[in-house]
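A single protein chain has been removed from this complex, and every other one stays in its place.
Chains: A, B and C, in written order; residue numbering restarts at 1 for each.
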Amino acid sequence: MRTLHKFHGGVHPPEHKTESSRLPIAAAPLPQRLVVPLRQHIGNPAIPIVKVGDHVLKGQMIGAADGFISVAVHAPTSGTVSAIELHAVPHPSGLPDLCITIEADGEDRWTERQPLDYQTADPDAVRALLRDAGIVGLGGAVFPAYVKLNPDQQKIKTLILNGAECEPWITSDDLLMRERATEIVSGVKIMAHLMQPEEVLIGIEDNKPEAIAAMQAACQGTGFAVVTAPVLYPSGGEKQLIKLLTGKEVPSGQRPINIGVLCSNTGTAYTVHRAVYHGEAVISRIITITGNVTKPQNFEALIGTPLGELVQLAGGARPDTSHFILGGPMMGFDLLNHLDAPLTKAINCVIAASPALFPPKPAAMPCIRCTQCAQACPCDLQPQELFWFSQSKNFDKARAYNLFDCIECGCCDYVCPSHIPLVSYFRYTKSEIAAQDREKMAAEQARQRFEFKQMREEREKAEKAARMAEKAATAAAAKAAAAASGVEDPITAAKQAAIQAAVERAKAKKAEAAAALPPSPQPSPAGGEGVNNTEPS
Amino acid sequence: MSSPHVLTPGSSVSNIMLTVLAALIPAIGAYYYFFGPAILISLVLASVTALAAEAAMLQLRNYPVKYFLTDGSAVLTAWLLALSIPPLAPWWLIVVGTAFAIVVAKHLYGGLGNNLFNPAMVGFAVLMISFPATMTHWPTPLMLSQHPVGFSETLQYTFSGALQGVKLDAVTMATPLDTLKTQLNLQHAMGEIKNMPIFGSFGGKGTEVIAAMYLLGGLFLLQRRIITWHTPVSFLVTLALVAALFNGIDPGRYAPPMFHLLTGGAMLGAFFIATDYVTAPTTPRGKMIFGASVGFLEYVIRVFGGYPDGIAFSILIMNAAVPLIDAYTQPRVYGHDTKPE
Amino acid sequence: MISAILVMVLLAVVLGAVLGFASIKFKVEGNPLVEKIEATLPQTQCGQCGFAGCRPYAEAVAAGQAEPNKCVPGGDNVAKNLAELLGVEFKPVGGDEGVGPKPRMVAFIDESTCIGCTACIKVCPVDAIVGTTKMMHTILATPCTGCELCVPACPVNCISMIPVGQNIATWKWQYPVFELTVMANRRPEK
Partner (left out) sequence: MEHYFFILIGTVLVNNIVLVKVLGLCPFMGVSKKLSAAVGMGAATAFVLTLASGMSYLVDHHLLIPNDLSYLRTLSFIVVIAAIVQFTEMFIRKSSPMLYQTLGIYLPLITTNCAVLGIPLLNVQENHNFIDSLLFGFGGAVGFGLVLALFAAMRERLEGAAIPAPFRGAAIAMVTAGLLSLAFMGFAGLVK
């Protein structure tokens, strides 16, 4: 038995896991139309590489990775691209985003699949495969896996597979571990091959005995250790799980790899296995449909399936359903744009909410500084102070009190006797600060461009003056030449004069540039050579 | 509506306030048993005044009156004040103190959750400075009294300011702390003083039982996780240590620690006033600094200072230091200052 | 009388000497304030403050020659920050009403009307307009600061300001509004 290192705080909301974990994972039928968002991961959205009217095959890449932090997206089935336009997507803003719509042809025909022998292949080739297979962290952060699975000179001590699934209601990881433990462990082996960790730990909360048993069986002979942890939200948070299993803390603003730890979700390991052994891209995932539906269950559904169809598969929402929550009740968000938003890689659960299951929050009272939030905070923050600064828009103070270490787990909201929407305040403040930082950067760029323009204008003025002088000189030279020898070819004379003028121009330019370099008595360090690079034309 | 979508069932501000009020009831019972019905009258008077002042201020500030009036915070302020001042007092004393507490110390700062100073203690300090004589008329414990004051007599005194046929001096006397101070100033020895009838086995007769009841209520609050141990423990330990130190130096001039713990407002202060959420520090280390400082100042003021008891002033002084304490005792946040391996 | 004058003179001479020495010893060059003010300004270079750009305005403010509430694009937020930086009382931009920062706008050229006169290119302070004589011009949205200097410069009125829309990448969480906050804010301000 490993010693667990308790993290600070945490809460224990009602679990509600059994509703959806009784039935096995069911395969969702092929929908008629699939809508695949190009932004399904952190980083740059994928670039569409198909046109409207193109026929695509199942698993064919339809959006290519753009830049370093980005991955590809793929056609979930075979069919015709009918639109590339803004479409409702599951996002807390309710704003639409660029999506590729595919009309299924019903054949579900695969594109050519290319498995890879990862043990003999170059690790970079494996990572390229992961990028092109669109593999991202399926725990919610959707960070490109190929970026993460790169030791990059760091010594990896511990590889952690996150099977904690601490959010109430959600059982998708639980069911995946119960039914496909072998594939998951195979995926972990591939990750371990890439990262070469000293130990591999699989963390599971102890309310999933079947999953624990299945994983233990699958881990026989691999040397991987299944570690059970007591149920305490948010033990499945990456930072909390790392603390729980290793006793180490991820330094603020850094990634776990900086302390030699890598944490990955069970779903991710499964998709890694599918990609490497079968050459399949991420075109489906397991999703829990639960709450106020008649038949809560987990489904394996294609990315792009309208969420409404999945709710129908679970027997449909009961009439008193008021709204739908995407994700768990602690960190999920309300689905604002109805149920025609498609399933994406990040969505692991849809909860149909009713006033009975999720009573509306009472009106908030002022903060009485009771510090129950501080006692519950798994990051050891002081939410009451952060709230005080956030509600008075004192952004500098909020940042100084480490607002950006908040993981928005919702523990503070859950225990607050004044029912203050603390996390909402923190999100507001965070996004305001981020916007301010963006503005600052834009202002700095504008300043540099302005200074460059000033410099250029001065140079141009000088050039103009030089050109005038040169013109006069040319004229004079031509005249002089003509006067000197009437027999000489006038063309040669003009040529010579032009060359002469060009030399003079170059000289003048040089002198001008030298004069223009210190544009003001206090030269700005940013205004120098570097500006030239930002000039667009 | 954004996440989270669930809340702790049954947790609310009014629940917290009601639990604290409930924890005060054993002490009020003991108070009634030893000192007669005056305390009940002053509790009711203070509560009514507090609610009226609160309602008026909420109305003036355009806040939803009913929603805030039922949170219980005004009543708690009223009870704490009533338990701190002499119960056998003219009505205007209680009304002025409570109204000042609610209007100035609470609502001028923005009401619940915004005040810097503990309203009840501000009310107490104002009364102490403005009406020092009235504030020393404490009722005699019933078993020592020649003339136990009954319910109707108390009412009569409270509203008319006089008692028929009895002089006020006959039914009131100085508190044990005050008596101790006076007697010590008269160069009497500690052992001699402790034999006076007003003193019980540890503290004052009757008051020591009330103090024990405060302790009981405080333990109940600890068990219900309304308060944390930091403040009361650091408060009482510091008070006891300082008292033991001086008692060890000169037992003839300085009372033993048990006496200091069980007299005056020590227990009430430790569990109910110094733990007031709004005006106390929020960090664990801050709470310990706060509690220890209040305990130390409490001893200094009650033994060397000009007032019979120091609880109100020591709490107010430390209230002023709370923002500073909070700012300098922020706990280490996850992922900060991690030890290098 | 004489002794009084002598004593005062003595005091004055001694203290004067000490101060004179100190003023040489602790001489300070430059003013770090200009940098701080400039960092606060939005760098639109719009000239609405009456100065030829943000830097000259910052220098004027630091020297006390300009009020800190002249920055129109920055609105009251910038005015407030500058007032705090200078330790003077905050005055809203443009009189008592006060102006919040304007929604971010970028200039847009109606390309069918553009005659390619390059008038706008000359006035753009950040070189955000590309094009050449007799050719249609286009505005690059990213570097455009929304200063509006190009709008009056266009002889055919083909430039308009359009607000920058929100997308998922720039979307911000709103200030939480819940019942009691609304009620508390209903009280009359000022």
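Worth a mention:
The rule is short, and it goes like this: a residue touches a chain if its C-beta (ideal position, glycine included) is under 8 Å from a C-beta of that chain, and two chains touch if they have at least 3 such contacts.
Owing to the predicted nature of the structure, the values given are computational and were not obtained by experimental measurement.
The chain that is not displayed touches the following shown chains in the complete assembly: A, B, C. Screening B:L21, B:L40, B:L116 or B:L142 for touch with the missing chain picks out B:L116. When the missing chain is restored to the complex, the residue among B:A105, B:M135, B:A211 or B:I227 that touches it is B:A105. Although one chain is hidden here, its contacts on subunit C can still be listed: residues 3-4, 7-8, 10-12, 15, 18-19, 22-23, 26-28, 32-33, 85-87, 184, 187-190. Counting the whole complex, the residues of subunit B in touch with the unshown chain are 60-61, 104-105, 107-111, 114, 116-117, 122, 125-126, 129, 297, 300-301, 304-307, 310, 312-314, 316-317, 319-321, 323-324, 327.
For subunit A, the list of residues touching the undisplayed chain reads 366, 388-389, 391-392, 394.
Keep in mind that, in the parts below, only the chains that are shown with their structure count from here on.
Measuring from the averaged C-alpha position of subunit B to that of subunit C gives a distance of 53 Å. For subunit B, residues that reach two or more other chains under the stated contact definition are 2, 67.
Shown for subunit A are the residues in touch with two or more other chains, namely 92, 363, 365, 421, 424, 427. Residues of subunit B that touch subunit A in their complex: 1-8, 11-13, 15-16, 67-68, 71, 73, 110-114, 228, 277-278, 280, 282-283, 326, 330-336, 338.
Considering their complex, residues 38-39, 41-45, 53-55, 124-128, 130, 140, 143, 145, 166-168, 170-176, 178-181 of subunit C touch subunit A. If you check the complex, the residues on subunit A that touch subunit C are 39, 89, 91-93, 95, 97, 363-365, 421, 424-425, 427-428, 430-432, 434-435, 438-440, 442-447, 449-450, 452-453, 456, 535-537.
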